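Only a single protein chain was left out; the remaining protein chains are all shown in position.
Take a look at chain A:
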Amino acid sequence: MMASSYSAKDEDGHITVSGPGGAALRNKKPENTAFKQQRLPAWQPILTAGTVLPAFFIIGLIFIPIGIGLYVTSNNIKEFEIDYTGDDVSSPCYNCAENFSWNSTKFCTCTIPFQLDQPYESNVFMYYGLSNFYQNHRRYVKSRDDSQLNGNMESLKYPSKECEPYAHSDNKPIAPCGAIANSMFNDTLELVYNDPNGTNVSISLVSTGIAWWTDKHVKFRNPGGSNANLSAVFQGTAKPVNWRRPVYELDADPENNGFINEDFIVWMRTAALPTFRKLYRIIQKKNNMAPTLPRGNYTLKVVYSILKATDLNSVIWMGKSAVSRIRFKFFQVR
C-alpha cells in the first residue's frame, strides 16, 4: 500500500513522448458517477448536545447493571495475604531469611500460623507474589528459547544465543536455558488445617490446571515426545545453575514433568509489571456440603530453599535495599 502511490507523482511530469501520428483528440467529459462527483449517499451525523446527551444516558444505563454486577462479584471475592519475606524480626521466616546460606544443601523450613475468620466456600486459588522482581526486563524477557521449550532436539543441544549467559554450564547446554528458567520460583508451600479437635489435616493442593491449556499442550513440549524417558532425552544437558534438580525431576507425574511442568510454564509466562502474582495451586472443593476451607486455624509451611544462587559474586538478592518480597495469597472466585 505504501509503495503503490509513493512514486506515482514522481512519474507525473516525466517525459511522455508521443509517437508519430500524434495524440488523438480526446473527449474528456468526466463520467457522471456518484463517486467521481463526490455525491455518494451519506449519513451525516453531528455531535450536538441534543444527540450526545441521550447517547450518554443510554451508555450510562448500560453500564449501571454491569457496574452492579462487578460490585457484587468483587464483594464476594475473599482475599487473604501472608507476607513471608522474613525481613522483619517478628516474622517466623526471619531466621530462614537471615541464616540462609548460599551453599547450604539443607532446606530451611518455616511455619506461619494464621487464622481464617470466614470459610472459603468454593475453589480457592493460591498465588505467590513477588515485588520488585523485573520479569519484564528486556534482557530477561528475551532470555529464553521457545524452540527448545517446544521440544526441538536441535535447540536442546544448541540453545539460542538469546539465552546467554545462561546457555551453557560446564560446556554443556543448559536445558531449559535462559535467565527466566534459571530464576524459577520453587519455594514449596504446604497448608495444614488445625482442626479444633486437635488433628492436623494437610490440605491437598492441586498443581495442574494452573497454566494455560495451549501452553501446556502446544507451546511447551518435552523433547522426544510424550512417552520418552526424560532423563535419557536430557542426557548431555546441564540443569540451570540455580536449580537444585534437573528439569526432568521437577515432578513425579510424567504428565507434569520436564518442560511441561506447570509450575515451570507459569513461571515462563513473564509478568507485565515488577510486582506480580502467579498462580501456585488450586484447592478444589470436595463436596457440596463442606466449605473448601472452613473457618479456623491454619499453618503455612514454607520450604525456604529455592532460588539458590550459586554465583557468590552476585548481589544478595534478598538484601535490604532491593527486596523481592514473596507474598502468598489466597484467592477465591465464586
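We take it that a contact is a pair of C-beta atoms (placed from the backbone, for glycine too) under 8 Å apart; a residue touches a chain by one contact, two chains touch by 3 or more; residues count from 1.
One rule holds for everything that comes next: contacts and distances are computed from a predicted model.
Colleague: One chain of this complex is missing from the view, so tell me which of "E1 ubiquitin-activating enzyme", "Cytochrome c oxidase subunit 2", "Oligosaccharyltransferase complex subunit" or "Phospholipid-transporting ATPase" is its UniProt name.
Modeller: "Phospholipid-transporting ATPase"
Colleague: Pick from A:Asn136, A:Thr188 or A:Ser204: which residue touches the chain that isn't shown?
Modeller: Counting the whole complex, the residue in contact with the absent chain is A:Asn136.
Colleague: Among A:Glu164, A:Asp187 or A:Glu249, which residue is in contact with the omitted chain in the full complex?
Modeller: A:Glu164
Colleague: Which residues does chain A use to touch the chain missing from this display?
Modeller: 1-23, 25, 27-32, 36-49, 52, 59, 66, 70, 123, 125, 127, 133-147, 150, 160, 162, 164-166, 179, 182-183, 209-212, 214-215, 218-219, 242, 266, 269-279, 282, 309, 311, 314-317, 319, 321-322, 331, 333
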